[in-house]
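To start, the structure under review is shown below, and the notes come after it.
The complex appears here without one of its protein chains, the remainder shown in place.
This part shows chain A:
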Amino acid sequence: MPGINMDKAGIIMDDKFITLAHGAGGLKSRELVEEVMLPAFDNEYLRQMHDGAKLQMTNNIAFTTDSYVVQPLFFNGGNIGKLAVCGTVNDLAMTGAVPKYISVGMIIEEGFAIADLQKIVMTMKEAAAEAGVHIVTGDTKVVDKNKGDGIFINTAGVGEIIQGCDIAPQNVKAGMDVIASGYLGDHAATIMACRHNLQMPGTLKSDCAPLNKLVEKLLQEVPQIAVMRDATRGGAAAVLNEIAGQAGIGIIIDEDKIPVRKEVNGFCDILGFEPLYLANEGKFITFVDKKYTEKVLAVMHQSEYGKDACVIGETNDKAVNEVVLRTTIGGMRIIDMPAGEQIPRIC
């Protein structure tokens, strides 16, 4: 890149902290972009340095956006940057698209450590590389001290729809299997434990990961998949309720089939949470005709991000719009749509 010493990329800035000048559009802004952002995200589209990126697409496209405001910014298993890339990549993947290009908008609070910003940017670079997407355009703004929460990141992304697959909740019919791609609740348990200084075993970490490669493989091998959705905010419970409502079917989940780590179960017991309601950042729920279940599981088990995938329940036409849990001891109860945020109980 002209004018930039790539050997020293990201470390030649003298400043240790973000100042309002970094967001004022002048020299300092350019320094920030050229010395922190460009070296990490470098690609042919970004290098054009236009007001926007000029891109080529051949198929129909999927387009999505999401904003990330997590606290703490750094946690076991990732940071806000990894979330921002993986979140948008995963949203595109869930529509049946191959993610191609993403944008990154950062709102940074005055006084934010540039070393932390660099860590976040490097993680974004790694996540984008793993997902095979290019970060093609971006923006940085700085807000006054105490007017932000360290850093907020928005990403938007476009992807190309994989031909031959049709991902839509309306495709879900009675008698289909419901498959979870792995252990549920890891991300939210990690974040909440960090946030409140709860001592948790080091094995508990966020599942934040780009799922697009797994999904692409899955859709190539089993295009008959009816629908898939990543179980982020609201957890698996929200996904199941959305699909039941949109497809007009009922769902029965078996408690003893739901994959939940011991640490996450323990965390939930202490605070009165339910794993099904905890957010994930690297898990999805998929619905498929039973005759393809084995094939779906076989493909998923080959991937690091689907190796613990399993059937957790099935759909029915008896209790339409309802998601029901068959408990370990054989009872039945509703899994309703999460209402508001999860708050810890008293004792």
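Before moving on, here are some points about what is shown:
The rule is simple: a residue touches a chain if its C-beta (ideal position, glycine included) is under 8 Å from a C-beta of that chain, and two chains touch if they have at least 3 such contacts; residues count from 1.
By definition in this document, contacts and distances are computed from a predicted model.
Between the names "ECF RNA polymerase sigma factor SigK", "Hydrogenase expression/formation protein HypD", "Fructose-specific PTS system IIC-like component" or "histidine kinase", the one given in UniProt for the chain missing from this structure view is "Hydrogenase expression/formation protein HypD".
Within the whole complex, the absent chain has one touching residue among A:16, A:54, A:196 or A:291, and that is A:196. Among A:52, A:72, A:201 or A:272, only A:272 touches the chain that is left out of the view. Residues of chain A that touch the chain left out of the display are 196, 198, 255-256, 271-272, 274, 318-319, 322, 324-325, 327-334, 336, 339-340, 343-347.
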